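Dropping a structure here in structure tokens format, bear with me for questions.
Every protein chain of the complex appears in place save one, which is left out.
Chain IDs A and B follow the sequence of writing; residue 1 opens each chain.
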Amino acid sequence: MAFDPDNYGLRLFVRYLVLCLIALIFIFPLVFMINSSFKPDNQLLADTSSLRAFLPVGDISLDNYFGAFRRAPVALFVLNSVLVTGATVLLSLLICSLAAFSFAFLRWKGRDVVLSIVIATLIIPFETIAIPLLLLVSKLPWIGLEGLQWGWLNTYRVQIIPWIADGLTIFLFVQYFKGLPGELIEAGRVEGASWWQVYYRIVMPLSGPVLATAAILKFLVMYNQYLWPLIVVQQENYRPIMVGLGYFFQLNVAWGEVMAYLTLITVPVLIFYLFLQRAFIASIASTGVKG
Amino acid sequence: MASKLTLSNRTGWTFALPGFALIFTFIVLPFFFAIGLSLTNQRLLSPNPTQFVGLENYRQLLGFAVVTLEPERDEAGEVVRDEAGEIQYPRLRAITRSDDYPQYRGMREWFRWQSGENVMVVIARDVVFMKALVNTFLFVLVVAPVQGGLALMLALLINQKLRGISIFRTIYFMPVVVSIVVVSLLWRFIYDGQNGLLNSILQGLSFGLFQPVDWLGDPSTALPAIMAMSIWQAVGFHMVIWLAGLQTISPTLYEAAAIEGASKWQTFRYVTWPGLRNTAVLVLVVITMQGFALFAQIDVMTNGGPRDSTQTLVFQAVERGYGKQDISGGSTISVILFAIVLAISLIQRWLTRER
């Protein structure tokens, strides 16, 4: 090595240099995306041959954003995604935690069998059941304001309901509940609480960390949905953001507008992530604790 | 006497039922549905009634054979050569369309190799599927060790006690929270043959010597390009899992190693790595599972091309089941995929079993 290995300052400098270079690798596509979203198409394409690609220089404007809004009902897509994501996350927290509560604290006939089925579904990749699921939801009944209908295609519910319950979320809740001090639950029972009261007065208020984990994991899955809405939603009215991207790839691609749209749908998540990065990282780490 | 005291059948079922019913309806049922469909000839818009066809779909997908082509010979028994001196062989069609070989009917060439004077040709009933199968395995075999290894290196790097280290952790993890669709689109730009950032960077670094490559347009570079991008996107995810594993190793072990005068490498080899055994299995399995589910990158970046060089199992399952409305064909691929995944998780169970 060319430098004195005992020189503390130099070693520190090299460490930080390595860390920063790696950071560049992870960050450059995003920097490129954000900067490009302000540039007209011809400049955007020309800039890729130099470092200008990563700098907000030249003919900077918000035109691409206006263009994107003109080309596609962006607000509608965002609204759809927010609605679908929000509803799924909330319902999932409620329904999965209830089921997990039952698995963790209650004794009932068939519990162990049901729990093993739930855990076994962990190894079924969604992609392998997408097509049969499509056939299934296209024939399911629904009772709405207009009476009985058949088929769930082109709705919000088809994007929400199949995603509410999943093995991983239930598993995470069960693990967490089993780690709670059992005497708290017993104290609640002796004091006269029903199981439902134990659930919402004692267990739920103590489940902040696992609720955050489950919410974040579900949020990432739902906000980034692609394959499923692609095949079950043909009507614009119900399209989420990722599928909305299709509008920007007809005939000749307006790259500036694409970048504006990508920035628009990505940056809120990034900000959300930066604020809650500890919780995000902890939630991923906790999925690794299984096994 | 089984008392009612601690048994709460009614409440237990009531609480678990909504979640279980949803899982049953939307995961378990479609799963068996897929198995059932793979045994029929169901198509979405078919005038003919659906029939049970047994394992025919699997035969269609998995059928392959090796045939040997002998050189053409003239009357004297001499090998026929063209002007360039290349040996002439009969056309494959002579076999696959011949009534002498009904078992090869409808098969197409997958790949061939030279063996002495002869040529061995592997023919398959469904060459695209075979390519998808091979590509998927190739993807997993490359990505799992590379991504897992890089993630471990990042985790070790991030596990140092340095001021501001959590900023770097935050940055390395950032691509994980970005949609894979968005990431794939951005990388289409990076990989572009004309204006691509990658070409520009490589040309800059080599002072213009580097010849631009159409990364996604060339069958020999398309799959590696997608592998590289996939590694980039999810390496932070696995870094975090490694980190969680690293944090379970007791600091006293490191202190003991330091007192024994172990070098950095020895400390890693004898303290860190043994403590990461289960994490290693987990990381590999998770990457493998994610690898077998490879779809969005393909759909956004290459659509399986060029020349089927980036076909994958899930992409084929979706393209057939949804795009071509060949429900039974798509389902069959799904079931094959599931069988592979199941085998892997059984292997994981076995590797991490209690001893």
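Brief remarks on what is shown
By definition in this document, a residue touches a chain if its C-beta (ideal position, glycine included) is under 8 Å from a C-beta of that chain, and two chains touch if they have at least 3 such contacts.
Here is the rule we use: contacts and distances are computed from a predicted model.
Not every chain of the complex appears here, and the one that does not is recorded in UniProt as "ABC transporter ATP-binding protein", selected from "Carbon-monoxide dehydrogenase large subunit", "ABC transporter ATP-binding protein", "Sarcosine oxidase subunit delta" or "Molybdopterin-dependent oxidoreductase". The chain not shown here is in contact, across the full complex, with A, B. Which of A:184, A:253 or A:274 touches the hidden chain is settled by the complete complex: it is A:184. Which of A:9, A:144 or A:192 touches the hidden chain is settled by the complete complex: it is A:192.
Even with one chain removed from view, chain A keeps its contact list with that chain: residues 181, 183-184, 186-194, 197, 201-202, 205-206. Mapped onto chain B, the interface with the missing chain covers residues 1, 3-6.
The working rule: only the chains that are shown with their structure count from here on.
Residues 12, 15-16, 18-19, 22-23, 25-30, 32-33, 45-46, 48-50, 53, 95-96, 98-103, 106-111, 114, 117-118, 121, 123-136, 161-167, 170, 195-196, 199, 220, 223-224, 226-227, 231, 242, 245, 255, 258, 262, 265-266, 269-270, 273-274, 277, 280-281, 284-291 of chain A are the ones touching chain B in the complex. Residue ranges of chain B in contact with chain A, taken from their complex: 6-9, 11-16, 18-20, 22-31, 33-34, 37, 154, 157, 160, 162, 165, 168-183, 185-187, 189-190, 192, 195-197, 200, 232, 236-237, 240-241, 243-245, 278-279, 281-283, 285-286, 289, 292-293, 295-296, 299, 314, 317-318, 321-322, 327, 330-331, 334-335, 337-338, 341-342, 345, 348, 352.
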